[in-house]
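Coming up: subunit A.
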Amino acid sequence: MNKLVEGHDGKPVIDNHARLARALPSFPHYLLRNAEQFRHQVAMRHKDLGIWREWTWANLLVEIRRFSLGLAQLGLQPGDKVAIIGNNRPRLYWTFAAVQALGGVPVPVYADSVAEEMNYVLDHAGIRFAVCQDQEQIDKLLSLKDSLETLEYLIYDEPRGMRSYDTNSVLAFDFVQRLGEQAVERDAGLIASWSGDIDNIQTDSLCVMLYTSGTTGRPKGVMLSYRNLIVTCLNANRFDHLSQREQTIAYLPLAWVGDHVFSYGQSYVAGYCVCCPESPDTVTSDRREIAPSYFFAPPRVFENLLTSITVNMEDASKVKRGMFNYFLKVANKHGEKILNRDSVNPAAAFMYGLGKLFVYGPLKNRLGMSKVRVAYTAGEAIGPDIFRFYRSLGINLKQLYGQTEASVYITAQPDGEIDANTVGTPSIDVEIDIADNGEVLYRSPGVFLGYYKNEQATNSTKTPEGWVHTGDAGFIDDAGHLRIIDRSKDVGKLNNGSLFPPKYIENKLKFFADIKEVVAFGDGRDYVAVFVNMDLTAVANWAERNNIVYGSYQELAAHPRVYEMVHDHIQKVNEDLASESRVAGAQIKRFLVLHKELDADDGELTRTQKVRRSFIVERYGDLIEALYSDKTEQFVSTDVTFEDGRTGSIEANVILATVDGYRTPQMQEAV
Partner candidate 1 sequence: MEALMPALDAVFLAPFRDMVSLPDFLIQVIWEGFVSGILYALIALGFVLIYKASAVFNFAQGIMVVFAALVLVSLFDMGVPAWIALILTIGVMGILALTIERVVLRKLVNQHEAILLMATIGLTLVLKGAGQLVFGGEPKTMITEELGFSTGSSDWEVFDGIVIFQHIDIAAAVIAIVMVAALGVFFSKTRIGRALRAVADDHQAALSVGISLNQIWAIVWFASGIVALVTGIMWGARSDVSFALEIIALKALAVLILGGFTSIPGAIVGGLIVGIGEKLFEVYWGPLFGGGVEAWFAYVLALIFLLFRPQGMFGERHIERV
Partner candidate 2 sequence: MFYREAGQFKTTYADDQALLPIAQDRVGLIIVLAIAFLVLPIVASDFFLSSIMIPFLVFALAAIGLNILMGYAGQLSLGTGAFMGVGAYSCYKLTTIFPDLNILIVLLLSGFFSAGVGVVFGLPSLRIKGLYLAITTLAAQFFLEWCFIRVGWLYNYNDSGAIEVPQRELFGLAVTGPHATPETRYLIILTIVAVMTLVAANVLRGRIGRSWMMIRDMDIAAELMGVRPLYAKLSAFAFSSYYCGVAGALMVFMWLGSAEVEAFDINHSFLVLFMVIIGGMGSLTGCFMGAAFIWVLPVILRAIPPAFELDILAATMEHISSIIIGALIIFFLIVEPHGLARLWRVGKEKLRTWPFPYAT
């Protein structure tokens, strides 16, 4: 039995027990309940052929049942694995419940994964049926069919271009539904027995398998039970007071646990409506039309939105831009307080009200966020400025920390306790522990059953007591909020013994728009030093505004004013670090601005634009050593590949700088 920590709002835990006891065993159960209880309420919308088609929960049940019975006609057996591949389309979502009702296991697969990767997943999971969006996916699977022995039926949603395919194994979704219907025509009792079979679903049985893309090695199939998901969803809904009245837009990959929980799990449990966009290209306008009340997006979505806001406003008239900027300042000052229901002085409240009329309201309207009650971001760290920007507009954006293995929720920020640097307090029913090496461990009802056909990985991740290793390093701050600092395997130690989380430091610096990449050093060293790679577009703009003349990237990078600017940024980061006792020792002492852009062509970045640290250590060894010496300048010659494929070398004297006011805790104590 789990040791339950106190509920987030301080209510007695007993309540929760009682509520959880009323939980239904499976999602098909919830489907039946919703079709009864929320019969006339819209369960799903899909923008198709120009308008939003709607299905009430009652319609949904009928559609799903027809498909499910059709699958049964095709011979789907309990335990069979069914791949679901494609964009966020209603029929693919229906497949989950349709398969689960028969005791099968849906396995959503990333639609954009390359054939080889898809082959591995489908083969590993032992897929018998695949439900695909369109011809593209079907073609991909047909090319793999020879190596996939278990794969029998391919079912497609969109019929375009599917005329000339083998109709014995490649079937239309409609066709399968018709099979189901015909079966019912022959035997009307099927409907009742279908519902009866649902009653036999065990709550601890396998509900869904989600393959984690995994940065290293093969994808792993995370097995989640009905209990895992349903309890987590119930708790999450309770935490944010989500009811059947919410609307959300489904646009993130189906195979991602977040989408599965937000657009399927929580929706079924609460009974709220999920809207599918017309196409991935139209998400922005579709979101505006729907105006979701519950919204999730990874940080990059918020970043891109903010960039497009800024770019758009560049073209606005001067007066309007001035007004916009003025009110954003007002929001920046008072918005958070107002959102957190803290008291502000009447003048500020009035100005904020004006801003709401002229800027925030219309802006939220354009973003399609005017009705957002709760918005979450997770997955990576979000820039504090970006985070605050949305909150200051009055959007209740919060952070959460989660994992596929936890059925998402590990921690989340309760309303009114928001800090850009934390990921919140433990979610309901979740226990958190921090290991000695800083690694975060958790235990919750959402903890997965295990990795499919991978006992070894399961055992190394999950302890017999049910604790799960997150692989992330972090700490609980004074307010009881979890802060994630880095991947735990990357966290090092300085010679003075203090923690060195490179990613954490790098991210803090990268949040400044002028800085594109940062590489931090310090493991086994006396202090932290960083390479800074400036963002040419941002810095060039800044240079133009400040009348700084330069001839080349190299020249600009070495410009004293650029160094000054970077220096200021580092000082701010140091202040920030100093305020957090666990990482105060990891303040930056020395830095340099790299004379060239880090480039994938030169092997410095991966093709996905991530820094290849080991390569950099090797390539720029001289520079690193110089950072840990007293030198103020270091000559360096680098081989580079030009855009046209020629190779050559760049030579430069890189300036090394020391940060003013650098103080480690020890030094402070000494003073």
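Definition applied: contacts are C-beta pairs under 8 Å (C-beta built on N, C-alpha and C of every residue); 3 or more make two chains touch, one makes a residue touch a chain; residues count from 1.
Behind the choice of candidates: all candidates are chains of the complex that A comes from, given by their letters.
The model shown is predicted, which means the values in this text are computed figures rather than measured ones.
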item: Result, touching chain for subunit A in the complex among 1 or 2; value: 2
item: Residue numbers on subunit A that touch candidate 2, as the complex places them; value: 45, 47, 50-54, 284, 288-291, 308-309, 312-313, 315-317, 320, 323-324, 358-359, 361-366, 368-371
